[in-house]
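Note that one protein chain is taken out, while the other chains of the complex remain in position.
Which chain is which? They are A and B, in the order written, and residues in each are numbered from 1.
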Amino acid sequence: MCLGIPAKVIKTTDEWAWVDVNNVHLKVNISLVNGVKYGDYVIVHAGFAIQKLSPEEGESTLELFKQIVEFNEK
Amino acid sequence: MSENEKEKIKALIYCVKSLCNRLPDKINLMEVCGTHTVAIHRAGIKQLLCQKTRLISGPGCPVCVTPNDFVDKAIWYSFQPQTIVATFGDMFKVPGSYSSLAEAQAQGGKVHLVYSPLEAVELAKNNPDKKIVFLGIGFETTAPAVAYSILSARKANLHNFMVLSGHKTVPEALEKIAAHPLLNLDGFILPGHVSCIIGRKPYEFLSGVQHLPGVISGFEPVDILESLCMLYKQIVEGRCQIETQYRRAVPENGNRAALAIMQEVFLPKDSEWRGLGIIPKSGLALREKYSDWDAEVVYPSQIPKPRQHKGCICGAIIMGLKEPEECPLFGNLCHPEHPIGPCMVSSEGTCGTHFSYQIRGRLNESSVSA
Partner (left out) sequence: MKVQSAPNLKTDSKAKELIKLAHGSGGLLSRELIEKVIKPKFGNRILDRLEDAAVLFLSENLLAFSTDSYVVRPIFFPGGNIGKLAVCGTINDLAVVGAQPLAISCGFILEEGFSFETLNKIIDSMQKMASQTGCQIVTGDTKVVEKGGADQIFINTTGIGVVRIKSSLSIEQIQVGDELIVTGTIGDHAASVFVARQNLPMTSSLESDCAPLFGLLQPLWSLGAKIRFMRDPTRGGVAATLNEIVRGRDFGVEITESLLPIKPEVRGICELMGFDPLHLANEGKAVIVVAPESTEIVLGLLKQHPLGSDACVIGKIVEEPKGLVYLKTTLSTKRIIDLPVGDLLPRIC
């Protein structure tokens, strides 16, 4: 129900941040997320950052794939 | 697309297909997020699922589940003197009992489309002689932003900004859906961005009391495929848990700061959902201390009795109980250029996609091989 786009924070003030999505810059309100800083990735929805993205967990897809291949071989 | 991503997709498609074939029986899965419906349609995900899986688009679009009287009120406001209705674009074409905001605008109603609720606050600041009624729709993803906007208006001492709250909360609706006697669901793809706010725990009743597994999913094709794999794996292994595929954006406890702001301004109220009826405590109303910004309190509307269009079965379609083709209005009175009910408004919702496939052409989505 919710279009939310990952965007990179390139500048912050108290309540606002400028974020970058493919070289498009958008000013979003960051009052709903604690500790947003330069370089963070946030999810943007309706002009607000609603969550910080944590770094992608390494090889979770590969792990899942391995499990399923093993599972199929049983 | 990078080679790495292509490999990931190949691997996931293999996983989905092989797991689907291992399912003991036919299963019904439901996704409850309008953005998932669009993402699944755009990627053609249903074509990758074997015949054992029925993937239903549930009542996950806040616009689709908003009953007619909300739109009727919005239209009424748009025609009042010195009043402007500010709304997200999603609501613009949604039909109410008699008309839509788009039609109201064409007849002189004052409607202003916004991307952020803070734009509506700005509109109020720049138009001190006008009343700005902002249409608050959306689930927990959006409600904190609207709550913050009310706090902003209060801080700026703006009393010409007010919110007509149509916000709803998802877990309560899921409870009713899970217990629905006719649906026979076997699992859920759970909304990703609602979960950014509420976390994973509010869904635990599904796997507990209801014995229904669920996976909180992201929105890229890779995310949805991975979520389906995780769900299939649970079913095949006889497990029943709420898992998070969208781990990069959904911490276990969600976003406490956003939840706090939402709970500061809003409190639960009973709410009517198209297709589901009235669900206790599934809506959000402004708390009394913020009643100065509550349109229902400071600027109550006067609308005629809301009505459903005869023959419109959006409620049943939203719940996956009927197909669009079973609707007497589908393709004749109701089509994308002239939607009768909200299901037809989005070109990527259930009725919109069926219209493209069935009416405009003979290509049947589920029978196309990848």
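The rule is short, and it goes like this: contacts are C-beta pairs under 8 Å (C-beta built on N, C-alpha and C of every residue); 3 or more make two chains touch, one makes a residue touch a chain.
Because the structure is predicted, anything quoted here is derived from the model rather than measured.
Colleague: Looking at the whole complex, which of A:Val9, A:Ile30, A:Ala46 or A:Ile68 touches the chain that is not displayed?
Modeller: Residue touching the absent chain, from the options given: A:Ala46.
Colleague: Decide which residue listed in B:Gly34, B:Gly166 or B:Gly254 touches the omitted chain of the complex.
Modeller: Of these options, the touching residue for the absent chain is B:Gly34.
Colleague: So which of B:Leu23, B:Ala43 or B:Val297 would be touching the chain we can't see?
Modeller: B:Ala43
Colleague: Of the residues B:Asn68, B:Thr83, B:Thr142 or B:Thr350, I need the one that contacts the missing chain.
Modeller: Checking each option in B:Asn68, B:Thr83, B:Thr142 or B:Thr350, the one touching the absent chain turns out to be B:Thr142.
Colleague: Quickly run down the residues of chain A that touch the omitted chain.
Modeller: Per the touch rule, chain A residues meeting the hidden chain are 1-3, 5, 21-27, 44-47.
Colleague: For chain B, which residues lie in contact with the unshown chain of the complex?
Modeller: Chain B touches the missing chain through residues 1, 9, 13, 34-35, 41-45, 47-48, 61-63, 88-90, 92-93, 102, 113, 115-116, 119, 138, 142, 221, 336-337, 347, 353, 356-357, 360-363, 365, 368, 370.
The criterion applied here is as follows: only the chains that are shown with their structure count from here on.
Colleague: Provide the residue numbers of chain B that touch chain A in the complex, in ascending order.
Modeller: Counting only chain B, the residues touching chain A are 8, 11-12, 14-15, 18-19, 22, 33-35, 60-62, 88, 115-119, 138-139, 141-142, 144-145, 148, 191-194, 196-197, 219, 222, 226, 229-230, 233, 236, 247-251, 255, 257-258, 261.
Colleague: Would you pull the chain A residues touching chain B in the complex into a rising list?
Modeller: So the residues of chain A in touch with chain B come to 1-4, 6, 29, 31-34, 43, 45-48, 50-51, 53-57, 60-62, 64-65, 67-68, 71-72.
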